[in-house]
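Here is chain A:
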Amino acid sequence: MSKTTTRPAVRKPEAENGGAAPGAGRPTLEVIGLRKSFGTLEVLKNVSLAVEKSEMVFVLGRSGSGKSTMLRCCNRLEEPDAGEILLEGQPITGSGVNLDKVRRRIGMVFQGFNLYPHLDARRNITLALRKVLKQSRDEADTRAAAALTRVGLADKAGNYPSQLSGGQQQRVAIARAIALEPAVMLFDEPTSALDPELVGDVLGVMRELKEDGMTMLVVSHEMAFAREAADRVVFMADGHIVEQGPPEDLFTNPQHESTRAFLSRYSYGP
Partner candidate 1 sequence: MDQLIQQFFNIDIMVQALPTILRGLGMTLLICAVVIPLGLAGGLMAALASTARSRWLRWPAVALVDLFRAIPPLVLLIFVYAGLPFAGIRLSPFVAVAIAFLLNNSSYYGEVFRAGLISIGKGQWEAARSTGLTQRQTLTHVILPQATRNVLPDLISNTVEVVKLTSLASVVSLGELLHAADLARSVTYNASPLTLAAGVYLVLLWPVVRLLSRYQRRIAV
Partner candidate 2 sequence: MSNLDRFIETFLNGAVLAKYTPAILQGVWVTIELSILIVIAGTLLGTSLACIRAYRLRPVSFLIVIYADIFRALPPLVLILLAYFGLPNVGVTLSSSTVLFVILGLTLGAFAEEIVWAGITSTDKGQWEAARSTGLGFTQTLIFVVLPQAVRMVIPPLTNRAIAITKMTALGTVIGVPDILNQATTAQSFSGNASPLTLAAVAYVVLFLPFVILSRWLESRFAWKKG
């Protein structure tokens, strides 16, 4: 099996991205011809997707459809076998790329929060500011405070993760990502590990981020939220993007069989 060396010919990004206005320049994040296998299991089979600036794109699909893998390939936590990923028009796949530089431009929020348990909320945020952006302690603290305020946790700066609820931990994790002022944020099932009553807070923060113009790619099962807040919904099945479009269209009039089957199971969900 060939590795990253095989790059398919770059196709016009407009070809695959349904809702974006033409002529708006390069998309913020572009995925072209992505392939990924784990052993003999082919998880991603030629996936292409573009996320425009300030756009919130929701990726739906059953577990095992490849959506999380696709997301994790976007900042190369998983190394794609083939295909290309462009951030603001610059390729980030291939061996010559400074991955650490790229990654701080791509924020990521994990299902399991992954806060550092030995650091309080403030220092969870300032670690990368100080070590990656080389900010002074004061600069970093100021920016951390601003980020915590944005997620509504200004008063929790001194709390350790173990002293915070799941929803608060996830909001600190979001603050950790936005403090680096990323060009795009990836959300990997950000509410799946939360108690139902805590989901709303996290979604509220995501909505505010969108209103502030953040570019977001979200893998999640929060259908109601997707319908209300997303600019575009992408449906994945079996390693392919089978369908995409504005949420109203996709939810009310799904074209593909597997989309219909998926939606019918969720239609009475939260």
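In this section, a residue touches a chain if its C-beta (ideal position, glycine included) is under 8 Å from a C-beta of that chain, and two chains touch if they have at least 3 such contacts; residues count from 1.
On the choice of candidates, all candidates are chains of the complex that A comes from, given by their letters.
None of these values were measured; they are calculated from a predicted model.
Participant: Pick out the one candidate among 1 or 2 that is in contact with chain A within this complex.
Facilitator: Selected candidate: 2.
Participant: Show which residues of chain A lie in contact with candidate 2 when the two form their complex.
Facilitator: 75, 77, 99-101, 103-108, 110, 112, 114-118, 127-128, 131-132, 173, 176-177, 180
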